[in-house]
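What you see is the complex with one protein chain gone and the rest in place.
Here the chain labels run A, B, C, D and E in written order, and each chain numbers its own residues starting at 1.
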Amino acid sequence: MSDIFALAIANLTSPMILFFGLGIVAALAKSDLSTPEAVAKGMALYLMLAIGFKGGASVAAHGVDVTLALALVAGIALSAVIPVIAYRALALTTDLSRVDAAAIAGHYGSISIVTFLAMTQALQTAGVAYEGYMVAVAAAMETPAIIVALWLAANGTRSSNPNAVREIFLNGSIVILVGAFVIGLITGEAGLQSIAAFVVDPFKGVLCLFLLDMGLIAGRGLQGARHNLKPPVVGFGIYMPLIGAALGLLAGKLIGLSVGSMALLTVLCASASYIAVPAAMRLALPEARPSIYLPLSIGVTFPFNLTVGIPIYLYLAQAMH
Amino acid sequence: MSDIFALAIANLTSPMILFFGLGIVAALAKSDLSTPEAVAKGMALYLMLAIGFKGGASVAAHGVDVTLALALVAGIALSAVIPVIAYRALALTTDLSRVDAAAIAGHYGSISIVTFLAMTQALQTAGVAYEGYMVAVAAAMETPAIIVALWLAANGTRSSNPNAVREIFLNGSIVILVGAFVIGLITGEAGLQSIAAFVVDPFKGVLCLFLLDMGLIAGRGLQGARHNLKPPVVGFGIYMPLIGAALGLLAGKLIGLSVGSMALLTVLCASASYIAVPAAMRLALPEARPSIYLPLSIGVTFPFNLTVGIPIYLYLAQAMH
Amino acid sequence: MSDIFALAIANLTSPMILFFGLGIVAALAKSDLSTPEAVAKGMALYLMLAIGFKGGASVAAHGVDVTLALALVAGIALSAVIPVIAYRALALTTDLSRVDAAAIAGHYGSISIVTFLAMTQALQTAGVAYEGYMVAVAAAMETPAIIVALWLAANGTRSSNPNAVREIFLNGSIVILVGAFVIGLITGEAGLQSIAAFVVDPFKGVLCLFLLDMGLIAGRGLQGARHNLKPPVVGFGIYMPLIGAALGLLAGKLIGLSVGSMALLTVLCASASYIAVPAAMRLALPEARPSIYLPLSIGVTFPFNLTVGIPIYLYLAQAMH
Amino acid sequence: MQTFPKKRIEIMVEAPLMSRVLEILDEQGVSGYTVLPALAGKGKDGSWHRDGLVGRVGSMVQIFCIVDESRIDEVLEPLFKLVSQQIGIVSVSDVRVIRAEHF
Amino acid sequence: MQTFPKKRIEIMVEAPLMSRVLEILDEQGVSGYTVLPALAGKGKDGSWHRDGLVGRVGSMVQIFCIVDESRIDEVLEPLFKLVSQQIGIVSVSDVRVIRAEHF
Partner (left out) sequence: MQTFPKKRIEIMVEAPLMSRVLEILDEQGVSGYTVLPALAGKGKDGSWHRDGLVGRVGSMVQIFCIVDESRIDEVLEPLFKLVSQQIGIVSVSDVRVIRAEHF
């Protein structure tokens, strides 16, 4: 069991996190460094395809056990429960409108796949194994939170729309994650071998370039946060991940996940969405202000998890197991 | 000689085809999954550069024989003859205008490089060798059909234009294919080694992502087909590839191609263009309706060849050889 | 010590240069072959990230010596001196306005990172080693020339602007080069290993595709040159690199660089910028005509260095060492 | 050359809302519309830039639709209802077209 | 500030036709033009979206050209001839420019 400082150093000195830091610095320094939107979207597509496919292939290799089902159920439950807690916390500690609070809550129930990826890399570095099906759990956790958020906001104004729900469940990131997972499941080891040079070898490097871009966005988000977010809201962006992480650790312990999978479930609970949920919120809760939930999720919680959170979560997962 | 079902299964369960299927499903389910245009164009560029370069390098390695010349001549002849057959078939079985029929005919005389790539992968899986110069044949078959189509339409209205012809022969996909082929020919094995990590290793994986995108487009095309195409036209999109394939097999047999090259010539004859020819038709035959020839080529024939056609063609190539 | 013709042949028959040639031919033939802007920018980003990171990692591996500092100082000095020479040469041999001459001078004091990359490849092929810190020298040489150019133009009209200077030093290409260099320095060999499959293996291949695109642009630049550039200006685009190269060789010799690093310093002095400097000039010297300095830098000097210059510079570096 | 007066409705709206706006235009039975990508912008709800974005939130599109003067109100009504609760603006200008029957 | 009245010709045309339109504008000796990419659209000939497209067919571009009122007809004539047999539309609107000599 490696100690927490070693984990923190290993994390902070990984090329991945350093490129993320470079992006933040460049953004704060107002450099014109930027990735074209098409390239950023292309990398996101690649990362989700690769992680989904590898997850499916590893499930095909190691087979399915009952914990897979348990992990899925736990993930869905957590994705639905966390927004309620987040909503209460915001209601108590901030003066945000019910709709804003509900929208934010939805983000924290859902997940950030990039934070998930960062943890998988940290696990590799620490030589800790994890189950491939955690990708499926990640996909399953993306949407329940959105439904709960709409329900939380409903008492306020009713502007949800049947169409929205379908769009939420068929949003691109879920389709590619689940689709690639199923394909990996079908083609198994052989399939993985045939395209490993694409989905495995360059993966870490692409993630570095992608995190450079995420750093640029997070840096801008940080600036936005400075202007639009009151301290209690910023605080929420820091302690809410820890609350989520605690729940994730407990659940992982209860259903008997391996250390690696436990760390992944933890980071899924701790992370906040900044792709699927914001898009859904613009459709279903237009009154909620993106100028609040976007900077909070991408400018505060995302960097926090990536730099401070990951080593903590991994340490605790090892300690509690 | 592997039997047809084995080939069909192997083809349908390859990551490539499964990602294509994922794309079709996502499109039909109206998911917002999509690849940015720039990324799709970038992948197309990469695939053509890689296939051209590898073809040239393998010719440099194995040397040129008379069958290369024969294959080129046969390819050009087939590309010119098939449109005439297609045109007659459409005139007999459909009520399409002369111009529409001519435009469609042009698509089927020309080729789909992606279908060609899919066959090369199927050959690899089946462990069947093929000649590198078939890429040159593919390039040579792209344009003759267009000229014939213009000639077929000419009796109707005359709107062709000298400029158009130059643009047709210098269209990007031909330039990159032929150019990369020549470069591969010049740099040979050494050149291939130096960039193999780019043009060889990740190739299959990129093809998967590209086919996901093609599936999305084909899915939309399929929907278009449902609305704009009468049954006899859809039928044409299914049986015309088989007619083309038959001719390809015969020609391959006559000029004594290897099994692999024979299968490739067959798939070239069976496939229909959806990049070079449509662009040329918009320039030279504006009266022809893209709402007919695009969905037919990309929504009907392309998926048919990819899923059903390839194993059949490969089986027949092995059987007839 | 390999002779110059061998070097020239090796250079001209490398896939890299051949793809560059293909691009030029395609552009001159007015083919519609093109790379989407986003893809071109993405490749540029990748190349700079990779070269910077590898440079930093190799410094981490081989340690820092005094020549690093000397090389940096020499590079900065050369980047500041060359524009003055270029400016005088233009004043003597052409009828360009002071502002146009100053703007052009700035381009030749700064550097072309792609030409630098081409030389690193030529060194690899020739089996000549070079120091990783030369990337830092390249980054350091990008901007001094710009300041000097503004100063040269100042006597004419004064339209520089404090903002401009900041933007010049924080321009994306410098940030990514230096940032990746520092990250490589921190993560060292281990970091390099972890993402080698991304930054090392496919590098040469990506460079080929990128040079195809550069060829397309250079070809268009060449056409622009034909119309907008008088012979004396075109001549300057040929002899100025040689002057720069001479200074680079001398400086390299004086500070005792290795053969490889000497060749790299030479090519940095010989090359002219077509990304950072033009952008800076549009901001700080709007009266200077891009229709002159862009085609000159990208249509004349860049192809010259890539095809003729590199073998000469490498030969001389070996001869003088 | 004879041209006919029409109205050009221009809608700036967040990318995720695009499909909604197009649905409305379809319901209104307009003869056609075009969507142009926007690169960056600024308004009451802050500024945005498309570069590097991964999701669709935070980038906007411009939708324009040329309609006959007579249709203008019935088309604007629902558009206004939608955009008023969203980030975005709607403007109208005069244009003349060559093929009247086309619109 | 003094401005001068001009006409803004706007042409929506399929990407493959772009070069044709620009040739026409060059022949007409207009002082300049600009091409904007379109993302998606719908018209008599169906709807289209740029995403994922590999070829140029099925995506459109917007070309606009600011010309002097006096030139309008001679410029529209050939444009109309081309676009009438293609997928696309042409519209004209009034604009005012700062530098009259520029157009």
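By definition in this document, contacts are C-beta pairs under 8 Å (C-beta built on N, C-alpha and C of every residue); 3 or more make two chains touch, one makes a residue touch a chain.
Here the structure is a predicted model, which is why all the values come from computation and not from measurement.
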For the chain not depicted, the shown chains it touches: C, D, E
Residue of C:36, C:132, C:205 or C:237 in touch with the missing chain, whole complex considered: C:36
Contact partner of the left-out chain, one of C:105, C:279, C:296 or C:310: C:279
Sites on subunit C contacted by the missing partner chain, in the whole complex: 34-37, 40-41, 44, 159, 167, 213-214, 216-217, 220, 224, 228, 274-276, 278-279, 282-283, 286-287, 289-291, 294
On subunit E, residues whose C-beta touches the chain left out of the figure: 1, 3, 6, 8, 18, 22, 26, 31-37, 61, 66, 93-99, 102
Residue ranges of subunit D at the interface with the undisplayed chain: 10, 12, 36-44, 60, 62, 72-73, 76-77, 80, 83-84, 89-94
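Criterion: only the chains that are shown with their structure count from here on.
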Chain whose average C-alpha position is farthest from subunit A's own: E
Between subunit E and subunit C, distance of the C-alpha-averaged centres to the nearest whole Å: 38
Intercentroid distance (Cα basis), subunit D paired with subunit A, Å: 34
Subunit D and subunit E: spacing of chain centres that average the CA atoms, whole Å: 19
Of all residues in subunit A, the ones touching two or more other chains: 34-39, 41-42, 201-202
Per-residue multi-chain contacts in subunit E, two or more chains: 56
Complete list of chain pairs which touch one another: A-B, A-C, A-D, B-C, B-E, D-E
